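Data block below; observations after.
Note that this complex is displayed minus one protein chain, with the remaining chains in position.
For reference, chains read A, B and C in written order, and residue numbers begin at 1 within each chain.
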Amino acid sequence: MVGASSSSLGRNAVRAFSSSISQFFHGIHVFQCPDVVGVVAKLSECIASRGGNINCVDVFVPENKKTFYSRSEFAFDPARWPRDVLESDFQKLGRLFNAERSIVRVPDLDPRYKIAVLASKQDHCVVDLLHRWQEGRLPVDISCIISNHTRAPNTHVMRFLERHGIPYHYLSTAPGNKREQEILGLVEDTNFLVLARYMQILSGGFLQAYGKDVINIHHGLLPSFKGGSPSRQAFDAGVKLIGATSHFVTEELDAGPIIEQMVERVSHKDNLRSFVMKSENLEKQCLSQAIKSYCELRVLPYEARKTVVF
Amino acid sequence: MVGASSSSLGRNAVRAFSSSISQFFHGIHVFQCPDVVGVVAKLSECIASRGGNINCVDVFVPENKKTFYSRSEFAFDPARWPRDVLESDFQKLGRLFNAERSIVRVPDLDPRYKIAVLASKQDHCVVDLLHRWQEGRLPVDISCIISNHTRAPNTHVMRFLERHGIPYHYLSTAPGNKREQEILGLVEDTNFLVLARYMQILSGGFLQAYGKDVINIHHGLLPSFKGGSPSRQAFDAGVKLIGATSHFVTEELDAGPIIEQMVERVSHKDNLRSFVMKSENLEKQCLSQAIKSYCELRVLPYEARKTVVF
Amino acid sequence: MVGASSSSLGRNAVRAFSSSISQFFHGIHVFQCPDVVGVVAKLSECIASRGGNINCVDVFVPENKKTFYSRSEFAFDPARWPRDVLESDFQKLGRLFNAERSIVRVPDLDPRYKIAVLASKQDHCVVDLLHRWQEGRLPVDISCIISNHTRAPNTHVMRFLERHGIPYHYLSTAPGNKREQEILGLVEDTNFLVLARYMQILSGGFLQAYGKDVINIHHGLLPSFKGGSPSRQAFDAGVKLIGATSHFVTEELDAGPIIEQMVERVSHKDNLRSFVMKSENLEKQCLSQAIKSYCELRVLPYEARKTVVF
Partner (left out) sequence: MVGASSSSLGRNAVRAFSSSISQFFHGIHVFQCPDVVGVVAKLSECIASRGGNINCVDVFVPENKKTFYSRSEFAFDPARWPRDVLESDFQKLGRLFNAERSIVRVPDLDPRYKIAVLASKQDHCVVDLLHRWQEGRLPVDISCIISNHTRAPNTHVMRFLERHGIPYHYLSTAPGNKREQEILGLVEDTNFLVLARYMQILSGGFLQAYGKDVINIHHGLLPSFKGGSPSRQAFDAGVKLIGATSHFVTEELDAGPIIEQMVERVSHKDNLRSFVMKSENLEKQCLSQAIKSYCELRVLPYEARKTVVF
């Protein structure tokens, strides 16, 4: 998971200084620790003691497992509870409960998540992300697009990127040369990566070096149809439902923890082309939903292969 | 909402006495009060102080409204936190926060909810409820069926009721004579009522005298198609989606707070008969889902016409 | 596919004799042949020449394949087009076009499909089928239930079977002894078999000897989770959607042509028990939908692994 940096002043530095006027900000806190009695009490007591008003809580403790997960939303006055104190308070609670995770985020103060988007030849997911971003529905900063395919300058994507000042890096790949070092260099300052139908497999070495989350969209309903041409695989298998899966990338291909899945019906009337079109529609929705949930701190890893999605 | 009586010994009195062996029970608490800072803290602190371990919390505070809603699930040892102390602790918290609602329920100790089911001529909802009940999927005691239609003794329903010792009360109705007094007499010891396609309108006087919740299934997607023959209305309106709605009954016909809604697609190929068949299938699922949520204390009234369904 | 026998008088012999009164019956015809120009013309011309009035047609020719599929519904007067002439007319057309399939069925004249249902320990699919049958929503005759598990006489299922005079055959199985010969003996006069969570694998020898269709419900979304414990497999895989699949049984386990699939959402809140409960609900709906489509002659094999479902 990604921690929000509190050291730099956010885009709303003005607000931070107008603390003389009591103004409430919205905070999100996620917590994951070994389960014991009293976690909710301590967390909520901390928030209350700082004048914070909780307006949403989700707590989940799996059956027979000893892990505690929570996600809280609260309103607070930064005049009374400054951002850095907020940070240290929750870190303290994290240490108290030996937490795997104690992350707080204040969307209106903290820098937006910075992402890079990797794509190959297929356009649809990248375009959909760019449109949503431009409409304000994707709360991230897009640092660059990286692709192993070129795109002509007068295409919709390239013109869009040019107008919005988003760099496009063409890094051709070949067997044995995934350009991973160069990719790392381009993305090291991002908070997470989005593979928007990027068809190259990132190595374990890359994932370890990058060290942060990578979200992928797979155009099939995992664990069915891993690997290539899932639409073709589904078509040949005679399924009546096709789907898309967004998941965290791990070393194992198409096997990382699933974040979201969506399906649509197909019938004998669907040919491979309409399988693909329906799949593309699902991929767009499924990927953007996963990114949105992730940015809202709703997604937490759960055991080896699962996620809690609050 | 219904409070679970803690004064009578439940079916599991044996367990209550085996408190020498530490055994954890599952408790559910719902709370509704004017929103202030510190409610979650106080509630969770109370549970923790009694050794209770929270494993699920849902908190909801609507935007700009001043109401706080929560639903918590926790494990507790009745040796350490006896049922009556549990009850009084939460009542105390209710008074502290001037709560509209502070209800705790321990499914394994408290008596099951006792319901009466009212039906008219249509069988499908009653039959579905009886089957689910018999399979253990409907955690209620059915005190009786009340109907304004007779049913022949050798029908599936009547044989089922006979075998399980559930009385069937035939109370014919006529304009001006809804038999409400007699119904009240039969249902006064129930926790809530289920109208399973009961086609008579219960008066405001009845609802007030009964004083507890009444759940109805309407065979249309409210607020469309209120009143009679919603399938016919939908068929004539040329809709492409039909639905069912389960809701609390109020004086206003088909206008009480909605608990659950379900839809299914229809097309030109559907005639009135298939509209009705699809509707019946939805009604069964929608009604049983509403009852299940209600019994699990997931349903809370929200403003005049809505519900929170955790 | 199953051909309807026209030699025996159906349950509606009375109607067959009242042909002096012009009365229209509903006929269904399915046709599958190598695609050429003029098939629809010939089929519809045949129907029209006999005074039949087509009220529904579905024609499907896959892209680049050379197979023609059609399903027609028409109204006809048996006084003008007797049942046996109907049969021979469509057989003639079948020969004309070298058809793999030319099947006509008149639900109101022909005997109902006769099925046997095989089950193991799990009850829910059998019970659901029996209820639907009893309510008239499953247009088959159930010749018997065959199970490799015993059921106590006072259980709901056994009482139901007793009341309706449906035999229950307990045939215990062991590795190396699938009792297939005995099963064959019991089912040889059925039109098709339904495996309602029957957990034994029928051998290729059995399928060949039986020679008719066998419909199975698999409690997973094929091709994911073949074989045993698909709910457990799905639970461990961290999927967000679970499903059920009804399909024709072939020698290869869980790989025969898929007829219908249904899904439902799951989340971290679902434990294995609720995965199973949601799955059971899907299995019931998916299996009965497949049987209904099959009985209405809507299901046709398509290439090696698929179906056309009109």
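General observations
Here, a residue touches a chain if its C-beta (ideal position, glycine included) is under 8 Å from a C-beta of that chain, and two chains touch if they have at least 3 such contacts.
Because the structure is predicted, anything quoted here is derived from the model rather than measured.
The hidden chain makes contact, of the residues A:R80, A:R95 or A:H156, with A:H156.
Which of B:I103, B:I142, B:L222 or B:V249 touches the hidden chain is settled by the complete complex: it is B:L222. From the set C:A41, C:A152 or C:A174, the residue in touch with the chain omitted from the display is C:A41, counting the whole complex. When the full complex is taken into account, the listed residue touching the unshown chain is C:D58, out of C:D58, C:E100, C:E264 or C:E296.
For chain B, the list of residues touching the undisplayed chain reads 60, 62-63, 221-225, 236-241, 243, 257-261, 263, 267-269, 271, 302-303, 305-309. Mapped onto chain C, contacts with the missing chain fall at residues 35-41, 44-45, 47-48, 51-61, 70, 72. Taking the whole complex into account, chain A touches the unshown chain at residues 124, 127, 131, 134-135, 137, 156, 159, 163, 269, 277.
The rule is short, and it goes like this: only the chains that are shown with their structure count from here on.
Once the centre of each chain is set as its mean CA position, chain B and chain C turn out to be 38 Å apart.
The distance from the centre of chain A to the centre of chain C, with each centre set as the mean of the Cα atoms, comes to 45 Å. Taken residue by residue, chain C touches two or more other chains at no position, since every residue touches fewer.
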